[in-house]
Structure formats: structure tokens, C-alpha cells
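Note that one protein chain of the assembly has been removed; the remaining protein chains are unaltered in position.
Each chain gets a letter, A and B, in the order it is written, and its residues are counted from 1.
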Amino acid sequence: MTVGSSDVPATAFSLHPDRFFDSDPVVRRAARELYEEMRQLPLVCPHGHVDPSLLAEDRAFPEPSALLITPDHYLFRMLFSQGVSMESLGVPARDPKTAIERDPKKVWRLFATNYHLFRGTPSRAWLDFELHELFGVRERLAADSADRIYDQIDERLKSPEFRPRALFDRFNIEVLATTDAATDELRQHQLIRASGWKGRVVPTFRPDALFRIALPTWRGELAALERLSGGSIATYAAFRDALVERRAAFRALGATATDHAVEEPRTERLAVDAVDSLFAKALRGDATVVDQQRFEAHMLMEMAAMSVDDGLVMQLHPGSLRDHNSVVSSRFGADKGADIPLRTEYTRNLRALLDAYGSDPRFRIVLFTLDEATYSRELAPLAGHYPAVRLGPAWWFHDSIEGMTRYRQLTTETAGIYNTAGFNDDTRAFCSIPARHDLARRVDANWLAGLVARHIVEMDEAHAMGRALAYELARDTYNVGPPARDDRVGAARTALAGATA
Amino acid sequence: MTVGSSDVPATAFSLHPDRFFDSDPVVRRAARELYEEMRQLPLVCPHGHVDPSLLAEDRAFPEPSALLITPDHYLFRMLFSQGVSMESLGVPARDPKTAIERDPKKVWRLFATNYHLFRGTPSRAWLDFELHELFGVRERLAADSADRIYDQIDERLKSPEFRPRALFDRFNIEVLATTDAATDELRQHQLIRASGWKGRVVPTFRPDALFRIALPTWRGELAALERLSGGSIATYAAFRDALVERRAAFRALGATATDHAVEEPRTERLAVDAVDSLFAKALRGDATVVDQQRFEAHMLMEMAAMSVDDGLVMQLHPGSLRDHNSVVSSRFGADKGADIPLRTEYTRNLRALLDAYGSDPRFRIVLFTLDEATYSRELAPLAGHYPAVRLGPAWWFHDSIEGMTRYRQLTTETAGIYNTAGFNDDTRAFCSIPARHDLARRVDANWLAGLVARHIVEMDEAHAMGRALAYELARDTYNVGPPARDDRVGAARTALAGATA
Partner (left out) sequence: MTVGSSDVPATAFSLHPDRFFDSDPVVRRAARELYEEMRQLPLVCPHGHVDPSLLAEDRAFPEPSALLITPDHYLFRMLFSQGVSMESLGVPARDPKTAIERDPKKVWRLFATNYHLFRGTPSRAWLDFELHELFGVRERLAADSADRIYDQIDERLKSPEFRPRALFDRFNIEVLATTDAATDELRQHQLIRASGWKGRVVPTFRPDALFRIALPTWRGELAALERLSGGSIATYAAFRDALVERRAAFRALGATATDHAVEEPRTERLAVDAVDSLFAKALRGDATVVDQQRFEAHMLMEMAAMSVDDGLVMQLHPGSLRDHNSVVSSRFGADKGADIPLRTEYTRNLRALLDAYGSDPRFRIVLFTLDEATYSRELAPLAGHYPAVRLGPAWWFHDSIEGMTRYRQLTTETAGIYNTAGFNDDTRAFCSIPARHDLARRVDANWLAGLVARHIVEMDEAHAMGRALAYELARDTYNVGPPARDDRVGAARTALAGATA
């Protein structure tokens, strides 16, 4: 019996209307007023990992465990950390002969019995919101309520109002961006467009796998690119052309952004000869880890150059060491809750890229971090100077009440809020989207209320800031606002032309 | 006259019952209620530096200055930083001819005159608690009250109720772990066991000195190990065997843990040949600093492997550069308040160790840090994934009101509280133990009250969390609970077996 699991009665359960607000009455009153306006705004979802087939096919969701637990590494990670096996949670193993739990009710019960582990975490806040608001649950999730709650959710999931497209409307989603490999054919996105459904779902161009030339999987990625470009890619120039083409294909389906993940955000333009021979070496299968680092540093420069041309907003997500635990990845595959952040450096690493493109009015880059020490030291100073830089929202482990509060406290005084990118839900769990926006809006409302309470801003300013944080900045940063985007952006950015022409 | 010393009148002195709680009435009310339960729990002290001879011999303590000031580098460090010489505080010098202050009342007066320097520090909070609760002092410590307070403490210290064992009972200590060199014969621990006294005092295995093969002191350490193992240690295999033996000797006297301090927490298993020749080089007196780093990295792997076998919980305290000031260490020796933290990296450094043992249900490692930037970036993500990892409490400079609050704010959302190790008082000042637990319990009660006030957890959950933080997690992490430990641990950990077998 682990500490804490024995003391959870299944009592009545509700969401407090003032949750996440400070108890000081002056702050709470202002937070309520600000949140009341923010909560009514549509959801803009410019970065996330929802599977587009959900919305292309619009089928009913699976049963509760397969929907909520098995695919969510935020959740099974915590149980694993306390000695609960992944097999017992029904997480699929790579070896099909591995015995895993097949009874979803048992999985659900095991999860419910350990739900106390999430006390004080955002996972708890998100799931409570889903249970209460989406599934109408009114008793606390615990061992002895698990079965009843499972049945209630399961029943709801079967109704037509719980189909993905119906929920998309009910969630008031204005636009949803998915994240897609550069070599994805985007069939699901084509199906969505072809279906006549009005929901706006757009892809995001993520070419990471094509830049990892030291990995054994690289040749397969290149082959996929060749298939899509309709010809052999034997030179770096051809590779670059194919990338330009894929970006155009993504844009044709509504993409407004690219996304890039690297361990260290090095940027450096290689000489033409150097990159040609690096690419040739990769084709021979001889590229080393160091070669890959140089290639990635160069490709970030190329991606910025292409963004200047085609207007796609560049996103950079550095600093995660993926699959830290090979015991887990060898048995269960990648992305199983064992990605661990690394110390990250931006000032020197990004200098080449920002020096070349950071003052260009046609370019925008959104910077993310898992290293909070960089918020006030590097990222806010960069965002508070370079016209191209917007600071991405608190990411991953920091997408939480305290994490988002720290983000505001550590970045606003140097960069202001208008150099930040609004909120990203960054989730593959479609049903959790409203929960995540609700949490973020409450945290921002509370932070703004603290500024009002200390007379740092006036209430009318806080309202304007609240609308920006909850809605306008995401639309503006990612160019996903409904009016003809290219014109609007052009207009907003010409003021700068004098400085960089 | 330094700034601030002139304005301290010796007025009436009391401890406020709501000290360290936020003044917001909603938070304060909840904090009071939570603390009221937490304060009644026994003290579990699984990591500290109390001299076991105190409890073996049970003699009266020395006079107040020798008890409270001269041995406490937290205190004389601060006075030294403001230009007060260590000699004038009676700190013993290495050269016996050095003139140091011999009159303890003068030392006490000098300290009292500078007590304002500690405003806002945990040292002040701890010492105020000791003065008020243990010694019944009711006037503020200052220049003109110094003599009266000295006399009052001195008188109390002579009474039988102030003997160490009487205080051990009065403090409600359930178990106290000391920290002991691997080559310690543990005679004091044997005496305690033999005395028939019921207090539970256990050793902790600390082999650091045996791994520092580049230091001139290493041969002496090895010789001490040889004496205890009853034979010459001429090979690495013999060295390893002797360590296994010493661990068994520690376990026989109740040890449940080991402790390891390194500048950088590198881990790497060396090939058999490599470690054999490294050891031979050390025996020849030729080991370099780099050799030592490799040897230490290997020995951390070995310690983990041994913990898997014998169940001792491994503690890792990296990142302190000891004796930064050679002016002080050459005159006064080691541990004189001049240890300065270093930036520390865990994600890459610990990967080898955690990959090999971090998912093993028989292993547990408690990680500490002096680099708070790693809380949210590396340590909470590691603790929130690996079953073996528990996050040690806020350490050393961070064992304070703001430091412990930051620790909770920066780790809970990613790791939860159940992957943390409860509280360590980590002190050599036996009389300060209740003060340190009181401070920690108040800080945690206040933090939990903040969660309740913001409706992040319910009050009944906060009570369960409070019991865990104040008592249960320390018992569980260090396996120091009273029922037969090995069975209990075995049971708690079998759930994981499927994932790692």
C-alpha cells in the first residue's frame, strides 16, 4: 500500500467556480470579472497533436480507458513512477506476446485507486474538468466509485453528441492545428476539407525526421519524401526543393506554421560545399551524430529562410532528451513519459538565425523552453528586442497553475505580454482541450487580477490584456485569424521595413 | 558599527502561534488546522549529522556557546561575512598556538550583538524556537539581554531533563539516522544498542572518502578499510568485497540507507579491465583528478547495484564545492561555512544509472540538489517517471521558508508529492531538531492551505497530504517504518515487477 491511497472516500464532487483564484477577496473579485469575459471567447488551438482522422472520420470515441488513460503519458507516467506496471494499465507493448491487461474496467479501477497521486498536478485539474463538465460526473473518482463513473462515461461516449465534430462545435473551437510529419500525405486533412464540414482544422509542417541524418530511420524518411516529390533526391539542392514543395502542400491545406524539435537549438549556415558533402555523406549512410548536429543547425537557418518566403510561422521546441529510459522504450516504444528536459542555451545558439532573419518583417519565430531559468535570462530579452520573436506559452511540464504563473512573472516585465504567443493546448487528448484552455484562462485572469490589485494596471487594461492572452495573441502570432491573413500581416509589419530594408 | 546593529532593544519575546503562515485569513485558517494535526506526529529523522556518542554516553551538554555557536557553521559563517573574526567567536583553529576567545560569555555576547544579521533567515527562526521552547527564554536576544539569557540556558543545560536521551524522548523522535564513514567501526552505535535504551538510532553508510583516489588521504582510508576487513586489499575485487561487507555491518546495526557526495553526479559503468587498472594506479599513488572522476562515476553504479542486492536506500548529494576559501580552511579546517554550490546536471549524468537500475523494484535513490534550476527542469521529471527515484527535500541553503515553498511549487505539478522523500533535518545540532521539523511542517501546512484556498485540493485531501509530508513519506522512502520492513517493501514494489522482470 503506497502512502496516501487509503484515505480517499468517494464523496460528492463539484468544480468550485473560483478554482485557481487567490483567496484574497480583492484579487478574487477582479479575477472573476476578468475570467467571465475570457471564458466566452472561442478556443484558438494553433499547436497540438490531435489525430486529424478523429475529425475526418467522426466516429464515436472508444471506451473510457482507451480514450482517457492508455494513450496519455501524463497519466501513466505518474503511476509508473509509483511502481504500477504499464502492462497492468493496458499500455500496448511492442512485443505482441507481452501479457497486458485487456479488461478496460480493471485498468480504470487501478487508475482510480491511484488518483490521489495527482493531487496538486494539472493532470488532476484537467481530468476533473472533463469528468464534471463533459461527462457529468458528480462523485469523486476513487476506488469505490470507479465502476459507476466508468459506466457513466461509457454511456455518454456512445451518444451522437459525443462525436468529435459535435464536440468541436460544442467546445467552440475556432481553429485547430495538428502536427504532421513533412512526409505525411495529409489525406485526413484532405478528407476534412472535402467533407464540407465547416470546422477549421489545419496541418503543421514538422520535418524533424528528415534532418536526423545519423539515425538508421533517415533513409526511410527520405524515401517517403521522394515518393511525395515524385523523383529521386540525390543532392542537397533537390532535398531543399522537395522541402519547399512540401511546405507549399501544407499551406494549400491551410497550414500557417512549422514546428521543429532539437536537443540543442544551434543555428549556423553552412557553406554550399559543406552542406552538399554532408548530404552526400548522409546518403552513403556515414553521417555521425556531430554531422547531424551541424546539419540540423543549418536546416534551422534554411527553415527560417523559407519562412521569410512563404510566411509559415516557425516554432522551435528544443531541450527534451527523448526516451531517457531504454527499459521502457525497448518494451513500449517512444513517447512513454520518459522524456527529460535538458539545460538549454538560446543567446549564443540562436544568434546566427536572429542576426540573419530576426529583424525581417516577413519572419516570425515562436520560441519554447523546458528550462525555466531561460525565461528571464534569455527568452524575454530576445522577445523584447527582435521583431520576429514571440515567446511560446509555458510548455509541457510547465503548462500548469504554478508554471504558467511563473512564466508571466518571469517574462512580462522584460518582454511585455504582446511579445508572447497566447495559449497552446499542445495536446493529443481532444476531449481535454476545453479543460486546458479553462485552466490557462483562469491562471491568466488571476495573474491579471494581481496586477490590478497592486495598481500596476487599471481594470480596463486588464480586460484588454485578458482578451489578448485568451484569444487575440494566438490568432495574431500564428496568423490564424479569419480575415485575409496575408494582407493583414503585411500591413502590421510594414512599419518595420525601414529598419531592415 | 555595521548597519543595523544599533537598533535592537531587548524587549519581550514570544513565538507567534501563526508564524510562517500567510496573513490571508482563508489561508491562515486552513494552515492552522492542517498544522495542528501535523505537529502531533512523531519526528522521523532519516538523514542528519548528530554525533552518535551524544546518545551513547548521554552526558550533559556543554555551556551555551559551545553547544549553540562554536560548532554551527550556519551561524559563524554569517558573522564572518560581516567582518567578525572566527577567533573572536571561539572557533577552534588548527594551529593550537592561535589565540582564540576562551571566554564563552564574551562569545555569546558578540553573537547576541550581531543577531540582527539573521533577520529573515532560517537560522533565526530555528534559534528563536530553541530559545523559547527549549530554554524558556522570554526576552529578545540582543546585546543587553545576552548575559541573562546565557545564564538561563546554562542553568537549564545542567538539569537531568536536558540530557540527550531525555530530550530524544521529549522531542518525540521515532528514529534518528546518523551519517558515518564507511570505515567507522560504529562503536557508538553498538554502545547504544547494548545499553538497553529504547531510542532508535541507526547509522548511514557514507563511503565518499574511499572513492577519492586522487587525494593524499586515500591510502589512509584504504588502510582503515583493510583493518576492518581483516586483510590486505590489493585488487578492485577485494575492495568491492570489503564494501559489501561494510554495508552488511551497517545493516546489522539498523542502517537503511547510504549517502554519497560528489561534485558532479556522473554515472558510468567501467569495463572490468578499466576499473582494475584504475584501482592499481590508485594503489601506486598515481591517480589523477580525472581518474577519480571516472572512479566515482563507476562507484555510483556499483553502489546502486549493491543497493539492489541489500535494500539500502541510496542518497545522492551532489554539487557542493567544499572549502572554497583556503584562507579559512588552512586556519580552521574543513566545513567552516565556505562550501559553495555548483551548477549541476542530472539528465545526462544519471542516465546510465537510471537506465540500469531506475526501473528495478528493488532499488530506491533519493536525489538532492543545491541548484534550484534543476527542480522543475530535471529532478521533478525524473522523479515523475522512474519508480526508483524520490526527490529529497529542499537541501541546506534551501531548507528555509521561501526555499521549501519554492521546492513544493517547482516540483509538485510534475512529480506530485508522493515522489518526494518527506523531511530531513540534516543537522548536527541535536537541540535544533524540533525547531527544524516545526518550521518545515508549518511551511508545508501553509503551502497546502494555499492549495485548499484556491480549490486545487479539498481539505480532507490536504490533511492526508500533510500527514504524508510530515511523517509517512520519510518513513516510507527510507524504509524506517516500524513493521518488518523488508516484507512491506517487497509487497509495495511487486506491482512493478511486470515492467522490469
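FYI, contacts are C-beta pairs under 8 Å (C-beta built on N, C-alpha and C of every residue); 3 or more make two chains touch, one makes a residue touch a chain.
These numbers were taken from a predicted model, which means no experiment stands behind them.
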| item | value |
| --- | --- |
| Touch with the omitted chain, as defined above, among B:A60, B:L342 or B:M459 | B:L342 |
| Residues of subunit A (touch criterion as defined above) contacting the omitted chain | 24, 26-27, 345, 347-348, 351, 354-355, 358-359, 361, 373, 376-378, 380-387, 389, 409-410, 412-419, 451, 453-457, 460-461, 464-465, 468, 472-473, 476, 491-493, 495-500 |
| Hidden partner interface residues of subunit B, rising order | 1-4, 7-9, 11, 16, 18-24, 77-78, 80-88, 99, 116-122, 125, 321, 324-328, 331, 337-343, 370-373, 397-398, 400-403, 406 |
